[in-house]
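Beneath this line is the structure, given in structure tokens, with notes to follow.
A single protein chain has been removed from this complex, and every other one stays in its place.
By letter and in written order, the chains are A and B; residue numbering begins at 1 in each of them.
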Amino acid sequence: MSTIAQEFSKGLLKENPTFRLLLGMCPTLAVSISAINGLGMGVSALFVLLCSNIVIAALRNLIPSKVRIPAYILIIATFVTIVDMVLNAFTPDLHKALGIFIPLIVVNCIILGRAEAFARKNNIVRSIIDALGMGIGFTLALTILGIIRELFGKGSIFGFGVMGTAFEPMGILATAPGAFITLGIMLGFVNFMFKRLRIE
Amino acid sequence: MNLLAIIFVAILANNIVLNQFLGICPYLGVSKRIETSVGMGMAVIFVMTMSAIVTWIVYNFLLEPFGLVYLRTITFILVIAGLVQLVETILKKTNPTLFRALGIYLPLITTNCTILGVALLNVQAGHNIIQTIVYAISVAIGFTIALVIMAGIRERLELANVSSFLRGAAVSLVTAGILSLAFMGFKGMMTL
Partner (left out) sequence: MRDALRMALTLLIIGAICGGLLSVVNGITAPMIADRENQQFLQALEGFFPDVVKFEVQEINGEEFYSCYDAAGKFIGVVGKVKASGYGGEISYDLAVSDAGDIIGIRISSHGETPGIGDVITKPAFQDRVIGLNFADPISAGVDVDTVSGATVSSSGMINSIRRVMNVVGENFLGMEVEKAAIDLTKIADGTYTGTARGFKSDVTVEVVVSGGKITSLEIVSHDDTPGISDNAVKGMPQRIIDAQSLEVDVVSGASMTSQGIINAVFNALK
């Protein structure tokens, strides 16, 4: 039982894909402009990761190891395209905001990385737990960054104004340089917390 | 948009790394030394141009006429993966010198999102074949420039006394942010 809990929680903290493993940086920087975009991207990636982990774990004995990478890419790209279509049909605004970064989930290192490092060696249940942990860790990281940038860059959270009218938004946080700087400082902060709390 | 504008915008005003957030992984991973970043840049210029041409042909002569546009992501990534393999094999056989120079970067390139990103952006913008080639080369040059500048800064950063929490990726990201701020200045230099 404890191993399942560990499997799940490693993605949230110790091996958080964004803050610890530095994977999937491109979408992290690009879509964290607002909380809802970060959440949308995180959930999309979580869905793709979950589906691809399940399928790859199920097929792990059937796919010859020499052609496994192209096979994984095929499977991942299929789920990414499904997400792309579904988002376009049901949440057009989010689809527009995330733009090219939806198809680019295909080359998100987290997904291929989990397939290669975990799903192909483990059974379906463990792969699901792994995908959930990693996916939720990624979603959390994106949402937190989105909240920070939206709060200080636009004075709102999830589109609701919370800072009052006297607050002058720091426009820089909504631009490209703001993305880099916020993430850089967040990384430093996470490192600091980990050292303090001795989570290693 | 004329070609000059495409070149200017792709290299400076809308730099692929510093403004469009593509290719951050290699940007942080391979920017420790100037030499390696030049090597990586050359490999990207090479592969990006080839893949842009091939994906353009595939899209315009295969996917679009048969109404299979929705398969573009899956086709493009397979084409790119195949192309990288092919380039690697051919280089190994025919030009060992070039292979030694670029070889180690090639496998990294399949998962470099700039390559797929540029293929998709070309389709999205409706570029013709000449614009496609020019755009791909310019984006790759922009990538190389950003990478080399970053490497130059990081070589010095190694010697600086940075707080242990910020050492590594964190301070690199903040540096990239300041660079990106500088590149923002290129916006508006050219009204299209």
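Operating definition for what follows: contacts are C-beta pairs under 8 Å (C-beta built on N, C-alpha and C of every residue); 3 or more make two chains touch, one makes a residue touch a chain.
Note that the structure is a prediction, hence the values are computed from the model and not measured.
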Touch criterion as defined above, residue of B:38, B:71 or B:145 at the omitted chain: B:71
Residues in chain B touching the chain absent from view: 9, 13-14, 70-71, 74, 187-188, 190-192
Chain not shown, touching residues in chain A: 62-64, 66-67, 70-71, 74-75, 77-78, 81-82, 85-86, 88-89, 92, 169, 171, 174-175
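Note that only the chains that are shown with their structure count from here on.
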Touching residues on chain B, where the partner in the complex is chain A: 18-25, 28, 70-74, 77-78, 81, 110-113, 116-117, 120-121, 124, 163-166, 169-178, 180-181, 184
Chain B-touching residues of chain A, taken from the complex the two chains share: 22-23, 25-27, 29-30, 69-70, 73-74, 77-78, 80-81, 84-85, 100, 103-104, 106-109, 112, 172, 175-181, 183-185, 187-189, 191-192, 195
